[in-house]
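A single protein chain has been omitted from the complex, and every remaining protein chain is retained in its original position.
This part shows subunit A:
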Amino acid sequence: MVERLKTVIFLSFFLAIGLLAIILSCALWSNWLPLLVALIFVLAPLPNALFAHCGSDDFSNEYESTPAVDLGRFITSIVVVTGFALPLILQHAEVIKPAASYMSIVGGSLVYGTILAYSQVFKQDTEEF
């Protein structure tokens, strides 16, 4: 119970740092386009979470994936790569400063890593039922 609590506290700490980096990258240059990165990375696990339940019923094993699960993975991968590519595009077109783009990328990957780690850590709970 105590280590669960520690995990939650650490994960929320990383989430806060990631959001801080993204918001700083917007506010320091008063250009709020990098905030889109936070939105994209928050939406990234959504397709996998939705389509994971369409796939397997009780009779099919875990490695036999259906087209719906594949579609979820495809969309997830698209969203994640878009989240990394968008600040670089904006930086290349000289819309945002390079420092802002790197900060938003680091912040976005922290946010996404937090979400992934959270779903990995607390996945075992539901499987016991």
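Everything that follows uses one rule, which is that contacts are C-beta pairs under 8 Å (C-beta built on N, C-alpha and C of every residue); 3 or more make two chains touch, one makes a residue touch a chain; residues count from 1.
Rule of thumb we're sticking to: contacts and distances are computed from a predicted model.
Enquirer: When one chain of this assembly is omitted, its UniProt record names it as which of these: "Exoribonuclease phosphorolytic domain-containing protein", "Related to VPS68-Protein involved in vacuolar protein sorting", "Large ribosomal subunit protein mL43" or "Coiled-coil domain-containing protein 22 homolog"?
Expert: Going by UniProt, the chain not displayed is called "Related to VPS68-Protein involved in vacuolar protein sorting".
Enquirer: Among A:Ala16, A:Leu39, A:Cys54 or A:Ile89, exactly one should touch the missing chain; which is it?
Expert: Final answer for the missing-chain contact: A:Ile89.
Enquirer: Please output the residues of subunit A touching the missing chain, sorted low to high.
Expert: Per the touch rule, subunit A residues meeting the hidden chain are 63-65, 70, 73-82, 85-86, 88-90, 92-95.
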